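These notes are about the structure you will find just below.
Every protein chain except one is present and positioned as in the full complex.
For reference, chains read A and B in written order, and residue numbers begin at 1 within each chain.
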Amino acid sequence: MIQLSWRQFRTQAAVAAAGLAVVAIAVLITGPRVFHLYDTTVAPCQGRSDCGTAEELFVRHYGFLQAALTQLVEFAPALIGIFWGAPLVARELESGTFRLAWTQSVTRARWLGVKLAVVGVASAVTAGLLSLMVTWWTTPFSRVEANRFDPTLFTQHGIVPLAYAVFAFALGVTMGLLVRRTLPAMAATLALFIGVLLCIVFWVRPHYLPPAHTTMPVRAAGDLGFQPVESGRAFRFIIGSPNIPNAWVSSTRVVDAAGHPVSNQFLGTACPNLVPPGSVAGRFPAPTGPFQDCIAKISGTYHLVVTYQPAGRYWIFQSIESGLFLALASGLCGFCFWRIRRVA
Amino acid sequence: MIEFHLDTRSGVAPYLQLVHQVRQALRLGVLGVGDQLPTVKEVVGRIAINPNTVLKAYRELEHEGLVSAKPGIGTFVTGTLGGDSLASHGPLRRDLRRWFAKARAAGLDEESIEALFRDTFRSADREGVA
Partner (left out) sequence: MSDVLRTAGLGKRYGRRWALADCDLRIPAGHVTGLVGPNGAGKTTLLHLAVGLLAPTTGTIEVLGRTPAADPSQLGRVGFVAQDTPTYAGLSVAEHLDLGGWLNPTWDRELAERRVRQLGLDPKQKAGKLSGGQRAQLALTVAIAKRPELLILDEPVASLDPLARREFLKVLMEAVAEHGVSAVLSSHLVTDLERVCDHLVLLVGSRVLVTGEIEPLLASHHRLTGPRRDPARLPSNQEVIEESHTDRQTTLLVRTDEPILDPAWTVEPVGLEDLVLAYMGRDSAVDSSRATLAEVAR
């Protein structure tokens, strides 16, 4: 049964191997150059405030390749789910070959189990190798941008892509078993995979561990300014997240010592020239001037309360999320074993 | 070696058709004593009929004393229809000729003669069996 599963998977495995080989060549050739460029242009000034230009140049130099590689890691699990998962059972049901396979001397459970194991392991290995190569290659970028805990980048690095791939594969097999037609199963797999991933990223991931809180002066906020809302009669005070390297900031609030948020009346009094009704104020503070006075006045009474996941929790979160997706995959596999006994 | 064929529209049971074909072969000298009949596998591989049909036919021929089955080797012709060749039965032939002449004189055409003959033959046959 292992030989049969492998023989049926041969073409897809060859495509994956070729793809991995191409990525490996790109990574191995350009990787050392990336590291070298970082070491010579950015590393010497790292940590100092005058590094901005060097960093920008560095990021722009290999920006295209970085985007391509990280997008590849982003898409790989979905592709695995669609092209390896959905057809696994659906194609046999659609073409009738299951009537040949299930009347040989193997039970349906063994037939399914071996196919799941062979292609499942292949999925994990493919996604794992891809993520390994790309994570290594983007290490300098992570050092420069220090944003690997951000929701999007989190899904493109580390060990979670492997878990996503295994989950997408199991999801694809399940859809194939339920829908029994390959193309609709592929569509359903894609839709559900994206749906589940988005749900977990936005609604579940923030709760893996209770977030930490810290206080900071108002000046530490990333973006400060006013923005008109609805035809200029009202305005909104914009506070950008402070820059905590490699942490995941979920909210930033301006509150006073008692915890009350800053009110519009206070802002109107403290920053009168900046917020006349009906006018648009600049968003980027000038080094001196009325805007700095305004900020100084606010800072007297208010401070920032930042809710965030500290950088040190990155690998814990990676592990929790991987475990979650692997558990979901196991659940789906269990369902498949139950369901396949009912397929007429 | 004799080659069998099956006429699905004759109304005669398949195994009997095979028996008749062996007897006909014996009469015409196509088969002689000591000749081997094709194996069951060879027959069904040639004309796609049920193996039990062939087995039944060979058993019937063995019962009539015409063939003998040697396990592991094959089925061989052991008897003849000796004296049963068409060349003999002169008196029967003459009687039949006389009857044909009478039937023609009575105005029956070829088809009516055949129908009359078959009908009488069958009912006489059945009466004999019942």
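Everything that follows uses one rule, which is that a residue touches a chain if its C-beta (ideal position, glycine included) is under 8 Å from a C-beta of that chain, and two chains touch if they have at least 3 such contacts.
Just so you know, these numbers come straight off a predicted model, no measurement behind them.
Peer 1: Which of these, A:Thr40, A:Thr53, A:Gln71 or A:Thr107, touches the one chain of the complex that we don't see?
Peer 2: Considering the complete complex, A:Thr107 is the one touching the chain left out.
Peer 1: Which candidate, B:Ile2, B:Val30 or B:Val44, sits in contact with the chain we can't see?
Peer 2: B:Val44
Peer 1: By the contact definition given up top, give the residues of subunit B that touch the hidden chain.
Peer 2: On the side of subunit B, residues 6, 8-9, 11, 13-14, 40-41, 44-54, 119, 122-123, 126-127, 129-130 touch the unshown chain.
Peer 1: State which residues belonging to subunit A touch the missing partner chain.
Peer 2: On the side of subunit A, residues 1, 3-4, 7-8, 11, 95-97, 99-107, 110, 344 touch the unshown chain.
The rule we apply is simple: only the chains that are shown with their structure count from here on.
Peer 1: Cα centroid separation between subunit A and subunit B, in whole Å?
Peer 2: Distance between chain centres, rounded to whole Å: 87 Å.
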